[in-house]
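Reading through the structure tokens given below for one structure.
Every protein chain but one is kept in place in this view of the complex.
In this document, chain identifiers A and B correspond to the written order of the chains, with residue numbering beginning at 1 in each.
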Amino acid sequence: MKARQKRLTLIVAGLLLLGGAAALILNAFQDNLVFFHTPTEVAEGKAPTGRTFRVGGLVEAGSIKRAADGITVNFVVTDTAKSIPVSYSGPLPDLFREGKGAVVQGKLAADGHFEASEVLAKHDENYMPPEAQHAVDQAHEASRTMSQ
Amino acid sequence: MTRSRFNIFRFAVPQNFYPLAGKLAPIFAVTAAVLFLAGLWISFFIAPTDAQQGEVYRVIFIHVPAAWMSMFIYLVMAFWSAVGLVFNTRLSAMMAHALAPTGAMFCFVALWTGALWGRPTWGAYWVWDARLTSQLLLLFLYFGYIALINAIDDPRRADKAGAILALVGAINVPIIYFSVKWWNTLHQGASVSLTKAPSMATTMLMGMLVMAFAAWAYTIAVTLWRVRSLILERERNAEWVNEELDRLEAAA
Partner (left out) sequence: MNWGSAEAFWNMGGAATFVWGSYAVTLIVIVVELILLFQRRKNTVSRLLRLRRGRSARRQPANVSESP
């Protein structure tokens, strides 16, 4: 019984130590673990603007515009507080839509707009049939007109 | 051997657990098959199309149960490893060994289906976000565990080394689970959790849960069958294994 308790104590202590170490390491690497930065972070200068990085947020409603060349797409990524204009030429994922999430990878140009080399769609964790989605949208619309 | 009252610890003895596992495994296998067929039926014929993603979302019925199972099996492995280290019971290490291949299988399935789901929805098979990276690490932990216990000849030392790796690696499981909350990830958050109502239509949720239960039953059946082989190997010098071999030889 004595030896058993000793082993148990050792294991628990070992696990606590490891857990603590892991927590410290994770905390230290926190900045590198984020997949993208928000437009607010970019505005605050917290994003690594010197090199290629990713910006994530919602594609602002009504902001998607095809340029005259027919290839380049311009849109605005927003986190509702700040927003960044983005230009991109290339294939867009199916779920890339206005009002939905997107993550763009690229560089900040001198004029402050973001030149994307890759666009990913970030969808949410809600799954429902189209009729239910329609009902949700209508309820959303109703509450918005009520509050105005 | 004769004991007047039922004692659960009786089954911690390999000799007693071996026939019990042999009886239970087929029951769980049949349960798994039935649940799996029911789950497939719900997944394709009852669950409706998703408003956002269309039909491609149906990957979820495999992806999420496989991902849950891959994390849960690792935790159970760590649990048996801890029991083995503390109480020095032979069977617990064997249980941990028997779970590992199935855990690795589910982990691979979660990654594979995730890649095939990511391409049409996100626009990429793979990204190095925290969720995907930590899940990949889980696969390597499974591989590492299996390689380690097979690399050490002395079973006692193999058990111990494996147990330590299982316990250390268990830290990765909460990291996988909470990665979508702790960091910005491309991977979406959990649709089903203990803290909030599921954000899924009921029939979709049903399909996912039935498939998850099928995966549970499958894991139990396969693990019990695998542990029977392990028990025979490890206890080969015991008289009862000798008798079991007599029976198997006569049946062959």
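The rule we apply is simple: contacts are C-beta pairs under 8 Å (C-beta built on N, C-alpha and C of every residue); 3 or more make two chains touch, one makes a residue touch a chain.
Worth saying up front: this structure is predicted, and the values here are computed from it rather than measured.
Taking every chain of the complex into account, the omitted one touches B. Considering B:13, B:56, B:75 or B:205, the position touching the chain not shown turns out to be B:56 (whole complex). Checked against the hidden chain, the listed residues B:76, B:116 or B:171 yield one contact partner: B:116.
Annotation for chain B: contacts to the undisplayed chain at residues 1, 44-45, 47-49, 54-56, 58-59, 62-63, 66, 101-102, 105, 108-109, 112-113, 116-117, 119-120, 218, 222, 225-226, 228-229, 232-233, 236, 239-242, 245, 248-249.
By our rule, only the chains that are shown with their structure count from here on.
Distance from the chain A centre to the chain B centre is 31 Å, each centre being the mean of its Cα atoms. Listing the residues of chain A that touch chain B in their complex gives 4, 7-8, 11, 14-15, 18-19, 22, 26, 30, 33-38, 56, 91-96, 100, 103, 118-130, 132-134.
Residues 48-53, 57, 60, 82, 85-88, 120-124, 127-130, 167-168, 171, 175, 182-186, 188-191, 199-201, 204 of chain B touch chain A in their complex.
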